[in-house]
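Only one protein chain is missing; all other protein chains are in place.
Naming follows writing order (A, B and C), and every chain is counted from residue 1.
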Amino acid sequence: MGMIEGFGIQGLQMLLVVALAPGLTGLVRRIKARLMRRRGASILQPYRDIARLMRKEVVLAENASWLFRAAPYLIFAATWVAAALVPTFATGLQFSWTADLIALVALLGSARFFLALAALDVGTGFGGLGASREMMFASMAEPAMLLTVFVIALVAGSTQLSTVVQAFSGPTVGLRVSLGMAAIALIIVAIAENGRIPVDNPSTHLELTMVHEAMVLEYSGRHLAMIELAAALKLLLYVSLIACLFAPWGIAREGDGPAALAFGALAYVGKLAVGGSALAAFEISVAKMRIFRVPSFLGFALMLGLLGTLLLFVSRTL
Amino acid sequence: MLEISAAAALGLLLLSLTAAFLGGRGAGPIYALAILPCLVAGGAGLGVLGGAPVGALTLPLGLPWIGAHLRLDSLSAFFLVLIGLGGAAASLYAVGYGRHEEDPARVVPFYPGFLGAMMVVVLADDAFTFLVAWEVMSLLSWALVMAHHRAIEVRAAGYLYLVMAAMGTMALILAFGLLAGTSGDYSFAAIRAAHHSVAASVAIAALVLIGAGSKAGLAPFHLWLPRAHSVAPSHVSALMSGVMTKVAIYAFLRVTFGLIDPLPWWTSPALILIGAGTAVLGIVNANVASETKRILAYSTIENVGVIFTAIGLAQAFAADGLHMAAALALSAALFHAFNHMAFKSLLFMGAGAVLNATGRRDLDGLGGLIHRMPVTAFLMLVGVMAISALPPLNGFASEWMVFQSVLASPALTQLGLQIIVPAAAGLLALAAALAAAAFVRFYGLGFLGRPRSAAAGEAREVDRFMLAAMALLAALCALAGLMPALVLDRLAPVTQALVGGHLPQQLAQPWLTLVPVSAARGSYNPLLVFVFIALAASAAAWVVHRLGTRATRRGPAWDCGFPETSPLTQYGAGSFAQPLRQVLGGTLLAVREEVDMPPPGDARPARHRVIQHDLIWERAYLPVADAVQRVATSANRLQFLSIRRYLALVLASLVSLLVVLSLWG
Amino acid sequence: MGHMSFDIAHLLAGGLVLVSFMMIYQDRLHALLNTFTLHALVLTAAVAWQAWTQGADHLYITAAIALIFKAIIIPGALYRIIRRLGIHREVEQVVGTGLTMLAGMGLVALSIVVMLDVTTKATAFAREDLAFALSVVLLGLLMMVTRRNAVSQVVGFMSLENGLILAAAGAKGMPLVVEITVAFSILIAFIVIGVFLFRIRERFDTVDLGALDRFRGEMR
Partner (left out) sequence: MSPVVLVLIVPAAASALLALLPGYRLGARLNVVASLLTFLAAAALLVLPRPAPNDYLLVDDLNIVFIVLNCFVGLTAAMFSAGYIGHEIETGHLSPPYVRFYHAMYQLMMFGMNLALVTNNIGLMWVAIELATLTTVLMVGIYRTHEALEAAWKYFILGSVGIALALFGTILVYVAAQPVLGDGTPSMVWTNLMKGAPHFDPALLNLAFIFLMLGYGTKVGLAPLHAWLPDAHAEGPTPISAVLSGLLLNVALYAVLRFKMLMAAQPAAIAPGPLMVGMGLLSLIFAAFMLYRRRDIKRFFAYSSIEHMGIITFAFGMGGPLANFAGLLHMVMHSLTKSAIFYSVGQIVQIKGTQKIDRIRGLSQSHPALGWGLALAILAIAGMPPFGVFLSEFLVVSSTFARAPALALLLVFGLLVAFGALLLHLNSLIFGEPDSPPTPVRISPSAFRLHMAIVLMAGIYLPGPLVDWFQNVARLLG
């Protein structure tokens, strides 16, 4: 593959994820609304929201520091770079080797780190509440995710996502208990990390139940737009990650022609739609849990991840 | 090179004597003078890592019949670089920090000697010289810890520290006793030449683990560390946490990878689990501690745990003959040691700067310092990002390497290890995530938000020496994070010597990517990640500012419409820790919370009390202390007997000896 | 002659052990001092007999010292002390007489076992003597341990020392015996003076431990 072409695909993918992310959020909201017998807003509503926010004046708290103002961009950038690393419709991206799965987890961690710091910056009670809960969730979710990464990497012999996807789409992997566990763990982590029901409620503004929203309470205008976009990107990232790992069908290989690329893109959009619908369906069928039930929910993921690694060795040595 | 570094160490020791004669006067020049030998020694170490010949030297000192042997090989050189860098930065910092010392006569005379002793430890090539330097290092750092001796907790911390240090030294003496046998030749050359049985090797390794581990802060010998590190003057805390723990790691590596035959594989699970357990234990405590320097000290325990886990991995791989994997794990351990030196020193210096500016070390008395001390706050942000293992800084680079070496575990032949390694990796992942939580709390409460005390509200930025030292270390964190190849390539001779393999040359990889094994296995390019993030962030900012608006207005905080003016309504150290305390503290800390809620209509305030226990302290340390005291009390009755009873003792000993003799004969 | 001299030496040494037992048996100070005088007299006889059989004239000096100092001066001084302190009829054993006697028996048996087991090559003469001397030493120590009163402890110490003199006299041709006797006599004189001057009685041993603590300058 030529250099220019590689850059092109890479750039295309980066733009694609940004472009699709609000759409996915909108889709989920829409389906949720329909399932609850509401009409719901258009799928495009998140785009409109973001555009509107961008044009609005920012109201900064008096004692907000530069960190508060820089954080939205950093959060967005980190999430975006992470999202760009996940193969969406094609593997063998030009810069896929810059970071692997572990780095991807860490990039998301960076975004969260800055978000939590920003939440503490103004010095309100809600900011601290959100940040402390978020970090508590993260301290369970991140190791769970890393353990699933280990399962995947041990099966595929690599932490490089392109390599992993190629390996998984090949015939050698087959069906494995460990991978199943890893998939469930990853889904749980995805729910928690994106602040979906039952862990958090993305649409709540009831103070005591919120986590993510509590952290961004002081943001407004373009800053809030960046954060909303980052949140949407994160959801997209997780869905694409789960899709490319556990449903690697249709992804264009390195060196495939434009037809394969087009098919890959189509398949990708399809997978997003399916993932979004599944999420929506799941969200309306469960109730939000109490805050201190969440750790055991995430602990379950952690256990699954650990069990996955253990079973991997047991089943292989048997 | 050896001569130069030995001269540097000697120079530092002499500087100590000079300072002792000056009795606390001339602190600034002495600290400034201490920088030079550190740089020289660090340079000499770099020289050896860069291929200068290994030097050896015998001085007619120490143990009379063998003399004092010194040797500078690649392992020593690496740690010498570490000491040199950490020491130079701490000394530069101290030029400024030392001005505010209330009683410099209790700090300055011990400080250069402490640095010098650490250098001698890594240079020593015989057991006696090693132990003397080791103990002098402990002793001088103890004296430094006792600098503010008027506070009872300082004395208690110093006591615990030196007793634990003595215990560690005893373990090392026993280990060297086994190593040298009865011949009395304690030089490392003779020890290397001797053969040790497997049982002896394992016993030696266990003793060294106790000896070096207690100095490094390995659980369950870690309890002195948060106490002592947090009460020492801050530049000393930086050295103790950043550098002295590394000297302890050096000791462990020196003995287990150099002086004894390779250990059997079944010793490594113990090491790995102790390391991983230490990491989690340390960082959980860091999450609930409420003093800045104590949080940092607990985090040191975590990082030491990570390093020991990596060393355990290296040992497991080496025992299986997997030299490449062993080299990867060992490189990860050493790289992490290097990184920890950089960011932990930086963080302690920052905590010291805050202490200096506000007089507070409790998070509940800080806040808002990002406005009052912008430079310190920025440098500390680099530090907390590095220690929280966030890309593209150095903490993540070494953490990443540790995980990469975990992923080499399928090559291991023992099922037990195959199972334990990922489990330990899970613990490390937990520790890493908890570290991020701890440092969000640390930074968020300390530097962000509104000041929680008048002192924090009136803080002033510290002087340029302190800032320069912190800036240097922050730059080091960034450099080692963005171009890990610069450090990793220097490690090749070390890993080659210790485990017989080394990583491929990293500087030669395209785009300066970090490729430990092969590109297909996993690679990470911090430079590009950094560039991407920077580009993405600035592109986003540009687009937003271009398409949207730049308008900004300042107003009161929103806070759901009910902004509260008192800074005490912010989250504090206890409240931020509450979720994690609730989740993890139940078992690890035996936390209990008591809420006293007045009935409706009652005007008295509600009370919330957290009862927290350190189980290791209560179940392991206090019983020992109690037992000693009990025995002492009952033995003490013998002080108050009458002469008749003393005579009865004499008669009893005489008769029993005679009976023994008659039975024997 | 050889047999006869051995028998007499044996008899006298055995007599000394017997008197030691009598001393342990005494529970009144006055009677104890009387018995000790007897102890010193038997020692004098034993040493004089050794001087005669060994032909060692310097042992006569030892015998004389034993007679004059131990049988006359010291008991006399101690009589005065106990009368002045008014304790001459006091019962002051810590352990009951029977038990003490039993322990004494054990000690004698022990010393005989140890000695007989041991000195197969030495002359029977020295061997028997040493066994008895060791018994006297141990019994003296036992007496110091089982008595509460300073005076009877001094007596115990002196009987211990008598055993040493017996041993030294029994060792054929041992030099410095006289010097040692003199040295010990000085020691005992010191002790007696100490008892006399400082009224050690209450400090030597007392039931009141609180008082002891005060004296030792260190409270519990």
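A few notes on this one:
Just so it is clear, a contact is a pair of C-beta atoms (placed from the backbone, for glycine too) under 8 Å apart; a residue touches a chain by one contact, two chains touch by 3 or more.
What you are looking at is a predicted structure, and each value in this text was computed from that prediction instead of being measured.
Here is the thing to keep in mind: the chain we left out touches B, C in the whole complex.
The residue from C:Ala46, C:Leu141 or C:Val155 that touches the chain not shown here is C:Leu141. When the whole complex is considered, the residue among B:Val136, B:Val231 or B:Leu589 that touches the unshown chain is B:Val136. Residue positions on subunit C in contact with the hidden chain: 114-115, 117-123, 126, 130, 133-134, 137, 141, 144, 153, 157, 160-161, 163-164, 167-168, 171-176, 179-180, 183, 187, 190-191, 194, 198, 200, 203-204, 214-219, in rising order. Interface residues of subunit B with the unshown chain, by the touch rule above, are 23, 60-65, 105-106, 127-128, 131-132, 135-136, 139, 146, 149-150, 152, 155, 158-159, 162-163, 166-167, 170, 173-174, 176-178, 180-182, 184, 186, 628-629, 631-633, 635-636, 638-639, 641, 643, 646-647, 649-650, 652-654, 657-658, 661, 664-665.
Keep in mind that, in the parts below, only the chains that are shown with their structure count from here on.
Contact with subunit A and subunit B alike is made by no chain in this entry.
Once the centre of each chain is set as its mean CA position, subunit A and subunit B turn out to be 35 Å apart. Averaged C-alpha coordinates put the centre of subunit A at 98 Å from the centre of subunit C.
Residues of subunit A found to touch two or more other chains are absent. Of all residues in subunit C, none touches 2 or more other chains. Residues of subunit B that touch subunit C in their complex: 636, 639-640, 642-644, 647-648, 650-651, 654-655, 658-659, 661-662, 665. Across the interface of their complex, subunit B is touched by residues 94, 107, 110-111, 113-114, 117-118, 138, 141-142, 144-145, 147-148, 153, 204-206, 209, 212-213, 216, 218, 220 of subunit C. Of all residues in subunit A, those touching subunit B in their complex are 53-63, 65-67, 73-74, 76-78, 80-81, 84, 95, 97-100, 102-103, 106-107, 109-110, 112-113, 116-117, 119-129, 131-133, 135-136, 138-143, 146-147, 150, 153-154, 157-160, 163, 207, 217-218, 220-222, 225-226, 291-292, 295, 302, 305-306, 309-310, 312-314, 316-317.
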